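Report on one structure; see the data block that follows.
Omission of a single protein chain aside, the complex is shown with its protein chains in their original locations.
Note that the chains take the letters A, B and C in the order they are written out, and that residue 1 is the start of every chain.
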Amino acid sequence: MDFRSDNVAGAAPDILQAVIDANQGTVTSYGADPYSERVETRLGAIFERKVRAFPVATGTAANALALSALTPSYGAILCHEEAHIHLDECGAPEMYTGGAKLVPLPGTSGKITPDAVRSMLDQTLNGDLHRVQPAALSLTQATEAGTCYRPAEIAALAEIVGRRKMKVHMDGARFANAVAHLNLAPAEITWRAGVDVLSFGATKNGALGAEVVVFFDLALAEMFEVRRKRAGQLLSKMRFVSAQLEAYLKGERWLELARHANAMAARLAQGLQRLPRTALLHPVEANEIFVRLPQDVVAGLRAAGFNFHDWTDAPDGTIRLVLAFNTDPADVDAFVATATKLTAAAA
Amino acid sequence: MDFRSDNVAGAAPDILQAVIDANQGTVTSYGADPYSERVETRLGAIFERKVRAFPVATGTAANALALSALTPSYGAILCHEEAHIHLDECGAPEMYTGGAKLVPLPGTSGKITPDAVRSMLDQTLNGDLHRVQPAALSLTQATEAGTCYRPAEIAALAEIVGRRKMKVHMDGARFANAVAHLNLAPAEITWRAGVDVLSFGATKNGALGAEVVVFFDLALAEMFEVRRKRAGQLLSKMRFVSAQLEAYLKGERWLELARHANAMAARLAQGLQRLPRTALLHPVEANEIFVRLPQDVVAGLRAAGFNFHDWTDAPDGTIRLVLAFNTDPADVDAFVATATKLTAAAA
Amino acid sequence: MDFRSDNVAGAAPDILQAVIDANQGTVTSYGADPYSERVETRLGAIFERKVRAFPVATGTAANALALSALTPSYGAILCHEEAHIHLDECGAPEMYTGGAKLVPLPGTSGKITPDAVRSMLDQTLNGDLHRVQPAALSLTQATEAGTCYRPAEIAALAEIVGRRKMKVHMDGARFANAVAHLNLAPAEITWRAGVDVLSFGATKNGALGAEVVVFFDLALAEMFEVRRKRAGQLLSKMRFVSAQLEAYLKGERWLELARHANAMAARLAQGLQRLPRTALLHPVEANEIFVRLPQDVVAGLRAAGFNFHDWTDAPDGTIRLVLAFNTDPADVDAFVATATKLTAAAA
Partner (left out) sequence: MDFRSDNVAGAAPDILQAVIDANQGTVTSYGADPYSERVETRLGAIFERKVRAFPVATGTAANALALSALTPSYGAILCHEEAHIHLDECGAPEMYTGGAKLVPLPGTSGKITPDAVRSMLDQTLNGDLHRVQPAALSLTQATEAGTCYRPAEIAALAEIVGRRKMKVHMDGARFANAVAHLNLAPAEITWRAGVDVLSFGATKNGALGAEVVVFFDLALAEMFEVRRKRAGQLLSKMRFVSAQLEAYLKGERWLELARHANAMAARLAQGLQRLPRTALLHPVEANEIFVRLPQDVVAGLRAAGFNFHDWTDAPDGTIRLVLAFNTDPADVDAFVATATKLTAAAA
């Protein structure tokens, strides 16, 4: 009963089977294989337009590489103050861009607001040559708070930065969860809303280790394969990554996996929000729940064998629960039942 | 009948099976898993001493990351002029080190000589503050020419650079092939000869995608996990990489796989060296053959369905043939037979 | 009547004379000259201890180079949110460090507080390997707000970060103004309080273009001359920079120049604070004044020929006035008289 992260889960059986099936014969190495080609074609169909697609092994690399194609070394990347690229990638975007500056912006429930962007661009990063030059905006979808940007929200932000010739990146480590929740065509929350490049995640949602950088602005992709090689992200036996993506993107498989995780999160949220002295921090729109419980309830849950992370540095009962593509509903129900019992006992 | 590269091969069945077996339950993410721990322990046994071991996804990353732990941005890395890190990694070591300089040295059959190192250090990179500061020596084992350094050769080089407080890196993309050929304890050609850190390859020799950076100088490993994260090389579901390494390193499995590839190379070399107007460029001591054949023989081999790379930019009959852990002896024999027939016909 | 910056002023006559006097004979190039040696010796006397000193041409280079000696590429540099290194150097510290992250902290009147540092280190940058690693603290003395840290304030901050093995940098672009105001031995606000390296400015205070990086932690200086060369900051005819520093540091000359600028600031502040609807934003402890005046008074001052910068992006009457080593008291008095007249008229 492990709700620590979607990364503690293994792989979906069909994705693993695709890896097994790919172990046939010899194949051109370094990404010039039919698996990788089919992934790009399939992504074109999913996004209803020509795209360029570059599989890589990690989400950190997907984000940092994508940003390096958008941002010169003297550039600034605007992002949410809780963005993974800013807080949890140990400076990878700085390394890949040659020292660009990440500029954190505040915003409720993980979402950047047009006012925060405008204020930063009008007042601080106004093009003055003594300051870094605004180059990119990075949005996380689903956000770090487990919420989802609507198309109009994305479009409003993209419009502001586009006027300054900045580019828009989307960190889609949980992109499938967002699409599943919003129930919209993927194009609606990406290029039609102004997104230029997407880090499309698969690992958290059932792959062994596979992410793909998807360019809608094809000009930006021009030297990307060189950047990927230089970054040590061009796998020699790339077929084993691309085969995962092919299985993941087959039909609605990626959405089915996300729908399950989202449904488990909704089920858990529903169970928790009925409890007294318990408060959800954000709307639950993907597969993450941030909730504050009485501290003794948190302790009791741990004693009962549930595993999860505290979400504040000084533990105060605020925890994060992450649901996965393969979470057992019985585990969710057990969590709710135990929390209910503990809460009642504590009253 | 594909002799282009050991990267065109798939994975060994037992290594793939280890990945399948690793898909059980939840496991702590980002490398803090029991698979990774067991890999480090196993490597300690193989090398007969305490080591620190860090799995990564690609050989380029293994090399560039290892070098970044040895070399400051103002440092120089001495390497063979045909070294993969210098010619075929698109500047990855420069990216990871923040702009260190790779200094190519000549040497027969892929091996750097003590004279070349001494001359460079005495004359050019003598510590003058206007020049980059010598920081590391990188050796490739087996070399780019398919030959193997002997322990005394490594020790002689390490001694020269050690006197200047430089560190020694070994690019072991084909380390197993070298150990198999030399039939020595791995320690003899690494730390006992003065090597500080090894990029230990598995991908070319039967893994899907798994390399491991092995530190013998433990102090150098201190912040390496931070560097790995920052480089986008810390896989969230690291168990799927470490499980490959665990299977690879089990007993003598890694050596068995390499022995097969080496034996196939020896068999092919033996068949070719009997042919007239045919010359091996280097001794065949691992799983690569560099050979010059009459140009019409090369064309005839291609027409007969054999796949391999030209080794000179202006094709002159010099080709590279790479044998893999799973090369079928019948393919080798067919190649020799066809070459023999074509050579006779051309006479 | 130009109060825009201390950079709009020229050079003090004796400093210029030293440049003229240095134009004699041939001298070893690239910093191995007697002028540079005497500067280091003189700084040792000023700071009452052995120091290493490295002249450079700009303050940006002094700061970025000094930080590069303290901070690995995966490191974090804590600084005030208004620090010049964070806002006004276009990412130079990121360039020189190979992509370290500057972490802005809030604080009244340009000063970082112990609580802000502690909170950042305990909660966010707590050593987690997914986050950048805290490496340095940078303090500005005098601060960006024209105030001065007291020795105990510096010591308190240095003690917190020292416990985590972080190093302390001081941006002393206006170091002379701070020493002049505090009337303390320079050692008291540097190494005795825990500062490891100081960017000691001369340009703003009467030099043509000369700054010097002063190391109190001598081990950190070890490869600094190599870094300076690599950064393009080792002037071939360094004597012309070092001669400036020698004249600047002769006796109390640097303090005399700063005392004049400070006295002019005090005189101006005194005149302004008596005016109605006029408010100083910060205590005036160096040579900068930040003041809010009625907007029509600001306009009137400009119309009367006074030159200065607005200090808010949307002009609201807040302006910055900078006094220099050579500001004419008559200009100060004229400013006050005009402001007084305009304020009265506006009443």
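One rule holds for everything that comes next: a residue touches a chain if its C-beta (ideal position, glycine included) is under 8 Å from a C-beta of that chain, and two chains touch if they have at least 3 such contacts.
In this text the structure is predicted, and so the values were computed from the model without any measurement.
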May I ask which residue of A:N7, A:T60, A:Q133 or A:S199 touches the chain that does not appear here?
A:Q133
By the document's definition of touch, the residue of C:S36, C:T71, C:N177 or C:T203 touching the omitted chain is C:T203
Touch assignment to the omitted chain, from C:V212, C:L234 or C:V298, lands on C:L234
Options B:V27, B:L43, B:A62 or B:A100, residue touching the unrepresented chain
B:A100
Among the options C:A22, C:A116 or C:L323, the absent chain makes contact with C:A22
Considering the entire assembly, which residues of chain B contact the chain that has been omitted?
73-74, 87-91, 94-95, 97-102, 122-124, 126, 129-132, 313-314
The missing chain sits against chain C at residues 2, 4-5, 7-11, 13, 16, 19-20, 22-30, 56-62, 64-65, 89-92, 95-96, 203-204, 208-209, 226, 229-237, 239-241, 307
Footprint of the hidden chain on chain A, which residues?
30, 72-74, 98-99, 129-130, 133, 223, 225-227, 229-230, 234
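Assume only the chains that are shown with their structure count from here on.
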Averaging over Cα atoms per chain, report the distance between chain A and chain B in Å.
35
Chain B and chain C: spacing of chain centres that average the CA atoms, whole Å
51
Touching two or more other chains - residue numbers and ranges from chain A
89-91, 95
